[in-house]
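Only a single protein chain was left out; the remaining protein chains are all shown in position.
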Amino acid sequence: MFDTALSANDLVFLAKGAGITIVVTAISVVIGTILGIIFGVIRVQLGAVLSAPLTLFLDIFRSVPLLIQLVLANAFVGMVLQLQLSGFFVACMVLSLYTSAYCAEIVRGGIDAVPTVTRRAARSLGMSWGQDMRYIVMPLATRVALPSWIGLALGVMKDSALVYVVQVTELLKSTQILITRLQEPLFLLLICGAFYFIISFPLARFGGYLEKRWSND
Amino acid sequence: MFDYTFQWKQALARLPKMLDGAVITMEVAIISMLLGILFAILLTMFRQTKSRPLNAIATTWIEIARNTPALFQIYMAHFGVASFGIHFSPFTSLLIGITFNNAGYLAENFRGALKAIPDTQARAGQSLGMSPVQSFRYIVLPQMLRISFLPMTNQMVWAILMTSLGVTVGMNSDLYGVTQDLNALTFRTFELFAIAGVIFYIITKVITLSARLIAARLFRY
């Protein structure tokens, strides 16, 4: 196993793949979170009935395989709209919406967890809706939502392994390319898995720790 | 701008084939779910024991399942073990990969559910003259099931969605695989995958809605 044909160049190639994984994840999580907060607040403000169309739309991203979402978006942009957009762009676009669909749920759960009476108290002191949101709801909802949000961000990183389907060579795809060339699947996969694990494990533990600590008081 | 003409008829003509694929998809998901629950119970038990090796096995399994991509786990089951001269069919590799993933996530949920039930519950059962096994079976387990029911439903949906990854190890009989093959023949990418998407959507909706109905019947307290 240690008698490997893996060269320094190959390692650089893998590192580049890892970089793509991180960049795609970061962009999608940032945009997806912003959209998710907007969607989540809209859902709470409008109520279940009025926000049903939005709920239904977001539900699609959680009920259809990400692979199909990517293929469809790519086909729609390329074949139907005939736009020359890069796979990277399409990947970020789809993953952002995908993230926002889950994030909206988390945000909604967080806001709903703030007791009505606490919000009434804020309004009765003369605070506006915005002040109530900013000083009372946001800090309290964040506590509830942060552990799930960390889980979501890590989930997006893992799911970003699927963007190979729109010709983005992220970490797992890079690994696969090397596997085909070097024929050392186990060794290469272990390197690749270790990379995901090293990023994901500590953060997941941290999320679990926050959840435990905050649910105790 | 819209030079593209949608040809839904041509794509819809392939619907029977895709529905056959959907059956395989359901099959993989259901088997992997049943096996996943079984292994998850086993892992949960491993974690409850004082045995270090059993603890280590359970923890390693659960943490790898939760902290690496599902696609990676399927690759491992297919290409990874090939290094040991073991060659699984695409179907088996996919099944192993999803089962591994299901078991890891479910075991973590079961542990949480077990924790959420106070010790006093089991003790109350025993104080009524039940054996530890009886008190687990009649007092703790039903409450655990209730707590784990929603996560189990979600995992089932995940299992359905994960079947689409089988294509990466050469699977072509499931819904995604069939769709991909049809696409290679007809190049109606958008139409075909849109139809596949709708089928997936319907399957997951049926699962979540029926789970909700079952939950309403099962958990009346």
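Details
Think of it as A and B in the order they're written, each chain with its own count starting at 1.
One rule holds in what follows: a residue touches a chain if its C-beta (ideal position, glycine included) is under 8 Å from a C-beta of that chain, and two chains touch if they have at least 3 such contacts.
Note that contacts and distances are computed from a predicted model.
Missing chain, UniProt protein name, picked from "Heme exporter protein D", "Sulfate transport system permease protein CysT", "NADH-quinone oxidoreductase subunit J" or "Amino acid ABC transporter ATP-binding protein, PAAT family": "Amino acid ABC transporter ATP-binding protein, PAAT family".
One chain is not depicted; across the entire complex it touches A. Which of A:Arg120, A:Arg181 or A:Arg205 touches the hidden chain is settled by the complete complex: it is A:Arg120. The set of chain A residues touching the chain not shown comprises 115, 117-118, 120-128, 131, 135-136, 139-140, 143, 217.
The criterion applied here is as follows: only the chains that are shown with their structure count from here on.
Averaging Cα coordinates per chain places chain A and chain B 20 Å apart.
Chain contact summary for the complex, chain A toward chain B: residues 60, 63-69, 71-72, 75-76, 79-82, 154, 158-159, 161-162, 172, 176, 179, 184-187, 189-190, 192-193, 196-197, 200-201, 204. Interface residues of chain B, counted against chain A in their complex, comprise 1-4, 63-64, 66-72, 75-76, 79-84, 157, 161-165, 167, 176, 189-190, 193-194, 196-197, 200-201, 204-205.
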